[in-house]
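Missing here is one protein chain; the remaining ones are kept as they sit in the complex.
This part shows subunit A:
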Amino acid sequence: MIRRRGRWWGAAAVLLVLAAAGCSNRVDIGAAGPAATPAAKTGGRLTVAVVTHGAAGDPFWSIVKNGAVQAGKDLKVRVTYQGSGVPQTQAQFIDAAVNQHVDGLVVSMANPDALKASVERAVHAGIPVITINSGGDKSVQFGAITHVGQDETIAGRAAGKRLADAGVKHAICVVHEAGNIGLTQRCQGAAQGLGGRLDTVQVNVNNLAQAQATLRAKLTADHSIGAVLTLNPAIATAAVAAESGSGSSAKIATFDLSGDVTTAIEQGRIQFAVDQQPYLQGYLPVQMLRLYHDNDNTVGGGQPVLTGPGFVTKANAAKVAELAKRGTR
């Protein structure tokens, strides 16, 4: 019994020693942070914290992260990445970055109200902040240098224009989340770009079978529909399935990418995908913070910097599929 207890305490002691040894020569970045910032204006190692609302394992956000990490390697920036879909946890991550006196902060603001205090605290502490992906309309108000993301109305307009160029007069826009303002903006933009008739169809992204049935009913009933614009890759795949056998020859286009969508584009079953290029939403802000630090540059002139709409068509689908394997598209 004594021996057993000895083993436990021994293990604890080893753990402690390991912990101490592993970090004894490690210097906390925060210790030298504020003093170093004004003096070292060019070159040198920077620390940038990226805090997003993406949950760990989300395919979209893992591409954003890869972009930020690659920029860090290219530009001698130490990039840390944290993500949480829980707004108060995201605020705590921002607070942690501020306490560490990072040289720059990149934040996605899905719920700007919840992050207001923490972002403003960072700005107040003299940390340059760049917002990405969401919350662009609050970016300047909170004191961020700029916003990097996609303007949904502009992206919708470009998609509508592309469909109009393909000869489409009548299209449907498939909304998969009620009340998501970004989706409404995409459809409104698409209507402007198309110039013809655009109906909105409501489906539920959590019930793909039913979404497929709804779309099939719509396509079977109305052969004048020349195009289906979906706003989510899973719904796009459902639309492809709905079309086969419905007698309709509507063109299908979608927002955002997935492996299935890229394959369908290669096969010509989907015309194109509007890509907001998440890699850029990770890479560019790190680069901008480097330039801001070294050369006092700001990008965008108070306007958001757009990472989209980029387009994936039959022409580049094979290449994009190849790049997707590297985790950059």
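The working rule: contacts are C-beta pairs under 8 Å (C-beta built on N, C-alpha and C of every residue); 3 or more make two chains touch, one makes a residue touch a chain; residues count from 1.
As a convention for this text, contacts and distances are computed from a predicted model.
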Given that one chain of this complex has been left out, which of "Carbon starvation protein CstA", "Xylose transport system permease protein XylH", "Sulfur dehydrogenase subunit SoxD" or "Cytochrome C oxidase subunit IV family protein" is its protein name according to UniProt? "Xylose transport system permease protein XylH"
Sole residue of A:Ala68, A:Ala97, A:Ile130 or A:Met288 that reaches the chain not shown, by the stated touch rule: A:Ala97
Among A:Asp113, A:Asp137 or A:Asp165, exactly one should touch the missing chain; which is it? A:Asp113
From the list A:Pro87, A:Gly196, A:Gly300 or A:Gly327, which touches the chain that is not on show? A:Pro87
Subunit A positions in touch with the non-displayed chain are 1, 5, 8, 12, 15-16, 19-20, 22-24, 26, 28-31, 56-57, 78, 80-83, 85-89, 91-93, 95-97, 99-100, 110-111, 113-114, 116, 177-181
